[in-house]
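A single protein chain has been omitted from the complex, and every remaining protein chain is retained in its original position.
Moving on to chain A:
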Amino acid sequence: MQHFKEEIKINRRVLSVLVENQSGVLSKIAGLFSRRGYNIDSLSVGETENPKISRMTITIADDDYIIEQITKQLYKLIPVIKVIELKPDNAVYRELVLVKIKTTLETRASLIETTNIFRGKIIDVSKDTMTVELTGDSNKISAYIEMITPYGIVEFVRSGFAGLQRGNIKITD
């Protein structure tokens, strides 16, 4: 799983973006990234405590100049209300991964044990697979994936990052 090892090394930057909750906004944001040549590593979006507003968490691997440009270009979009960068020191990030793993009678017990160590949740079991739900930051998820790779991963899905600033600070402050 070279992919995960590489991902850990990337200088990941996380943007938290408040947008008006309207149809077409996601396409405007995604279109901005693609036509200006910026690459989105992950993007998660959902309604906020105010149903008129959605929050997007966008992760990208780029330098300060590009982050500044992205922020400024995002602000040019009319439905974009606020853009902040979530810095690792004062933010919490989580990602959800669902992973389907090959199991046999012999491997099932050790796989359950490994999953428990990572506080994963087994949400489906079949004769020769097991599906695990795991939440955490990217290092935890990557470490888990590395541990279960020898069993054989059938497929997996990651939700993309969701993040918030620590403490009582609100994005609009």
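In this text, a residue touches a chain if its C-beta (ideal position, glycine included) is under 8 Å from a C-beta of that chain, and two chains touch if they have at least 3 such contacts; residues count from 1.
Quick note on the criterion: contacts and distances are computed from a predicted model.
Q: The complex has one chain missing from view, so what does its UniProt entry call it, picking from "Acetolactate synthase", "(Fe-S)-binding protein", "2-oxoglutarate ferredoxin oxidoreductase subunit beta" or "Sugar ABC transporter permease"?
A: Hidden chain identified via UniProt as "Acetolactate synthase".
Q: Just to verify: which one of A:80, A:101 or A:141 makes contact with the chain not shown?
A: Among A:80, A:101 or A:141, only A:80 touches the chain that is not shown.
Q: May I ask which residue of A:19, A:58 or A:162 touches the chain that does not appear here?
A: A:19
Q: Among A:69, A:114 or A:165, which residue is in contact with the omitted chain in the full complex?
A: Selected residue, touching the omitted chain: A:69.
Q: Touching the absent chain: which residues on chain A qualify?
A: On the chain A side, contact with the omitted chain comes from 19-20, 23-24, 27-28, 31, 35, 53, 68-69, 72-73, 75-82.
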